[in-house]
Structures are given as C-alpha cells and as structure tokens.
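Below: one structure, written as structure tokens.
Omission of a single protein chain aside, the complex is shown with its protein chains in their original locations.
Take a look at chain A:
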Amino acid sequence: MSSVAVFSKASPFDALQRWLPKLVLAPSMLIVLVGFYGYIFWTFLLSFTNSSFMPSYQWVGLQQYARLMANDRWWVASKNLAVFGGMFIVISLVIGVFLAILLDQRIRKEGFIRTIYLYPMALSMIVTGTAWKWLLNPGLGLDKMLRDWGWEGFRFDWLLDQDRVVYCLVIAAVWQASGFVMAMFLAGLRGVDQSIIRAAQVDGASLPTIYLRIVLPSLRPVFFSAFMILAHIAIKSFDLVSAMTAGGPGYSSDLPAMFMYSFTFSRGQMGIGSASAIMMLGAILAILVPYLYSELRNKRHD
C-alpha cells in the first residue's frame, strides 16, 4: 500500500491540492464579483436611464443627476450627513480616547468597566435607535422624568425640532460607538512600550504631557482605523435613522441612504435613486482612495 502512495504522489492529489484553495474561494469570489461589483455597475448604468418603477434602459444622460441636484430633500440629506458624520466621528473619538486613557491607569475592576462601555456595540442600530427614540420623546423619556421630579420648566424636545433632530441622531450614535473606539485605543495603549513612558517620567514630564506628546502621536494607525470605521458607519447609517426618526419631522433628519431607499424602492423613481447611490459611492471613494494610497505607499517604503 505504501508503495502505491509513493508512486501516485505526483498526480491527482497534487493537482487537487493546487486547485482546492481556488475552488473553495471561487463561490465567494463569484458572489463578491456579481453581488457587489456587478450591482454597483448596474446601479451606475441605471443612474443614466429614465428607470421609474422598474429598470428601463432608455438613456437620458445626466438628467437624473440634474434632478437630484435640484431636489431640496437631497440637499437636506447631504447637509445632515456632513453634520451627523462630522460630529459623530469627532465626539466618538474624543470620548473613546478619553475613556481609554482613564482605563489605562491600571484601575481595579477594569475588565468589568470595559465590558460596560463596550456593551452598546453589541446592540444593533435598530435597538439603539428605538431605545433612544423613547428616551428622547418628550412625552415618555428623560423630559417627562425630569418634569415628574419637579423640574417643571424642563423642556428637551430636540427630537421634534426640525433644526435640532440631527443632534439626537449624533447622541444615539455616539453612545453606541464610543465604547468601541475606547476598546481600539485601549489595545493600542497597551502596545506602547512602558519604558518610553518611564523615560519621560524620569525627564519630569507630567502625565497629560506624556499622553498628548508621546503616546497618542504614536497611535496614528489606530486613529486612522478608527476614523475609517466611524466614517463608513456614518455614511451607511440607515437603520439608526429609520428606527429613530424615519427621517422626520418632515424630512429634516433624512440621510442619503434613507433618501436612496425611499426613492428607489417605495417611490418608483429608480433613476434618481441610483444617481444618489452613485453619489454616496463617490463620497466613500473620496475618503477611501487617499487612505489606501497613503497606506500602500508607506508599505512600499518600509
């Protein structure tokens, strides 16, 4: 038996071994190619057609983009994304870093506290959105509680105020994501060489100075990763808005993803919906490409 194995070593098994990884990867590769890039391309095509409630292939050039640009709701959605995305990323980063530094002080019960801060990330955005919808509803949540406690004049109705409702989204999203940012930075902080910190202490640097001038600058890659993750959470945020405000009051808390969904699927304006999807893709690429470029270039220099 053993001699047979030796002789047949070169043929079928070897070929199988060479092909097996490719075979195993092929289905997922196909799914990615068709289900992702294929449909991106299809959407791109549709954005130049007059597709209404079913796809059609009558070419209308840039007309759908022109209509999109003339649509007031699209601009509200885009402006909301800028405000929401900007505030969400900055506040999550600041709170996350601050919590990570506090936890880094080798305190007692660290594991327990870490879990508490990280826990919101375990919830889906739908749950977060629904919970905060109740908390911020003036008739049910925080507002009512404080008034019931005797603080009669208290009024916190941002959820119903079309100029401030976007800040409610920021509050909920920050609550969910800052614990995650904390975990990322905590891992980074633990990777910093303790001898550097000790050397700085010997030189008489205070703790804030050590963190601000030595530790945090060395965590540049962590900042980048956190920024990337938060940015794409912000751009694709659909579930949070849909659960919390459904774009309301009016369409004042609409985000581009909500806009895309309602125009493409519930309003039968597939052309304009596709155009908005391509605009969103453009926004993501605008962030992603420079990032990938800098990452890849750095690798080559190493």
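The working rule: a contact is a pair of C-beta atoms (placed from the backbone, for glycine too) under 8 Å apart; a residue touches a chain by one contact, two chains touch by 3 or more; residues count from 1.
The rule is simple: contacts and distances are computed from a predicted model.
For the omitted chain of this complex, the UniProt record lists the protein as "Probable sugar-binding periplasmic protein", which is one of "Probable sugar-binding periplasmic protein", "TldD/PmbA family protein", "Phenylacetyl CoA" or "Sulphur transport domain-containing protein".
Of A:P21, A:G61, A:G111 or A:G139, it is A:G139 that touches the chain left out of the display.
Here one chain is not drawn; of A:S47, A:N80, A:Q176 or A:S262, the residue touching it is A:S262. Checked against the hidden chain, the listed residues A:I40, A:A82, A:I126 or A:M145 yield one contact partner: A:I40.
In the full complex, the hidden chain is touched by chain A at residues 35-36, 39-40, 43, 52-55, 67, 70-71, 73, 133, 137-140, 159-160, 162, 236, 238-239, 245-246, 248-252, 257, 260-269, 277, 281, 284.
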